[in-house]
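With one protein chain removed, the remaining protein chains of the complex are shown where they sit.
Naming follows writing order (A and B), and every chain is counted from residue 1.
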Amino acid sequence: MQQTAKKSNVVKQLRIEKLGFSLLTILSIATVIPIIAVVIYIIYLGAPAISWEFVSAMPSDGMRAGGIWPAIVGTFYLTIGTAIFSVPLGIAAAIYLSEYAPVNKVTQAIRLAIINLAGIPSVVYGLFGLGLFVIFLNFGTSILSASLTLSIMTLPVIISTTEEALRAVPQSFRVVSVSLGATKWQTIWRLVLPQAIPGILTGVVLGLERAAGETAPILFTGAAFFLPRLPNSPLDATMALPYHLFVISTQVPGMPIQIQYGTVLVLLVFVLIMNIIVTVIRSRARAKRQW
Amino acid sequence: MKENQTRNFEKIITRTIQFSGYSSILFVLLILFFLLSEGTPALFDVKLSQLFSERWYPIEDYFGILPLILGSMVVTLGASLVAVPFGILTAVYIAEIAPKWLQEIMKPLVELLAGLPSVVLGFLGILVVSPFLRDTLNLPTGLTALTGSLLLGGIAIPTIVSISEDALNNVPDSYRHGSLALGLTRWQTIWGVTVPAAKSGILMAVMLGVGRTIGETMTVMMVTGNAPIMPTSLQALFMPIRTMTATIASEMGEVATGSPHYHVLFFIGMVLFLFTLLVNVIASNISSRKLKRSERILS
Partner (left out) sequence: MDKIIVENLSITYSDGVESLFDINLRIPINQITALIGPSGGGKSTLLRVLNRLNDLADVSKTTGKVLIDGIDVLDPTLDVIALRRKVGIVFSRPLPLPLSIYQNVSYGLELMGEKRKIVLDNAVERALRLAELWDELKERLHDPANSISGGQQQRLCLARTLSLQPEIIMLDEPTSALDPVSTAKIETSLIELKKDFTVIIAPHNTQQAGRIADQVAFFLQGKLIEFSSAEEIFTRPKDKKTQDYISGKFG
């Protein structure tokens, strides 16, 4: 009697489990299907717009014709500019936190600051960049101002992924290195950093991907609405892909839909390439790792 | 001589690295300083009662930021309603149930969503989501708070999924094995043991995801219609709305530096900063509390 009751309870639980698993499967697939759909949709509608002229010519006829070359170049410059400031600073800050920082109030404050930087809305970075770089330091609306703004925004991503990568390197390597007469910096430079490189690269690429896709921080610090020439110096304003997409999809009446989809596709391809780079770095590092 | 050189180099490097470490504090203080110095004059330019009134119409000097704050809240709330259940359940599925090969497909897809620029989502919102909502719900316009919520949900999901998934993966396998050994099903184990054990990590994921939606700018600016209307009832979800972020982004380009309007926009930036600060401090408190507990268990 009790035996059968137990048994039927088990059967019931297994049935619930089966039902629950199916439900979660459907829900999760419902979460990721739109992502695939978006990718296919953009490729399908954007591909016809892509031509050599589209990616290599200046825009003309109030952006309603021609290409998006200056926006591509502009985004490239902004990404490079962001990397120049944020990569060395971010890696150095991560080295400090992982290898040097004592456990005390100051370190705690640094961590709180980083969490904070990560949470500040991108448009607030825009305000800050406007206040500090454009007006106070008088860099004007320029690639320089925009890159500096973007690098501070990117910093927390680079710091936290790099710190994680450094901490993953076993402590014993450091002890062995020091026991062989290495200074702290020699240990970091010769042993710890090379081991952490894949993790650091992943963080750098993810950070720069975000920076390159951002619009709000460059709105008032460096983005040009329409500038059918390439920037001449870091103090020039520039067109940028995401901002250009915003402009042509909301600010220009009578915009041919094809050009809009073409621009989205170029942005998407850029994001896909960055993501593939990250995936390749990760899987290669996993295969090569010696610990 | 050479030893001396090495030592000096070591000293310089150490100083440089230490300074870089401190730089984050410097940047937060700088941001705070510039927001305060450009934002607080708003309190002198505009009466406090005016500032927190219901009318935002800067051309005629109406600077009531209340509809903007509430607008941000409505969109954030709506986005959370989408992102929290979908995000957590997807994380549970990926971490606990999905077969290995499906994990390998789903994780990069979620990461791809995280990498999509917010203008791309806004663009899709204008061309796909809003016409769809307008037609199916029979609305006068598809650019509504609801459209913004749905798309912002998409922005918060990757954050919630990846942090929750980490939290679930950090639950030791012995917990699961213990529960399974007692004859509980995997389903019972997930909800009775694993998810409760990862609770604080999941809570942190939710906070950070919500933090992202409050600060999101381009998508909401493109799809919510940008009408500064006070949301007073549930009906507001189906009407255009305007958030703090969209207001700054769309108006800062046109104001004169130093004008009351300029200062008020910075003031809104301050309010946003405080909101996200609050969310992040709560989130980091959750995580440090978790740390302390696990340390106690280990020692």
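The criterion applied here is as follows: a residue touches a chain if its C-beta (ideal position, glycine included) is under 8 Å from a C-beta of that chain, and two chains touch if they have at least 3 such contacts.
Because the structure is predicted, anything quoted here is derived from the model rather than measured.
Asks: Given the contact definition stated above, which residue among A:Val10, A:Val178 or A:Ile257 touches the chain not shown here?
Replies: A:Val178
Asks: Of A:Thr107, A:Gln186, A:Gln258 or A:Thr279, which sits in contact with the chain we cannot see?
Replies: A:Gln186
Asks: List the chain A residues touching the unshown chain?
Replies: The missing chain touches chain A at positions 172-183, 186, 190-191, 195, 290-291.
Basically, only the chains that are shown with their structure count from here on.
Asks: Using mean CA coordinates as chain centres, what's the chain A-chain B distance in Å?
Replies: For chain A versus chain B, the centre distance works out to 15 Å.
Asks: Give the list of chain A residues in touch with chain B in this complex.
Replies: Residue positions touching the partner: 10, 13-14, 16-17, 20-21, 24-25, 27-28, 30-32, 34-36, 38-39, 41-42, 89, 92-93, 95-97, 100-101, 106, 109-128, 130-132, 135-136, 152, 155-156, 159, 183-185, 206, 209-210, 212-216, 219-220, 242-243, 245-246, 249-250, 257, 260, 264, 267-268, 271-272, 274-275, 278-279.
Asks: So in the complex, the part of chain B that touches chain A is made up of which residues?
Replies: Interface residues on chain B, with respect to chain A: 6, 9-10, 13-14, 16-18, 20-25, 27-28, 30-31, 34-35, 37-38, 86-87, 89-90, 92-94, 97-98, 105-106, 108-113, 115-120, 122-124, 126-128, 154, 157, 161, 183-188, 208, 211, 214-218, 222, 245, 248-249, 252-253, 257, 265-266, 269, 272-273, 276-277, 279-281, 283-284.
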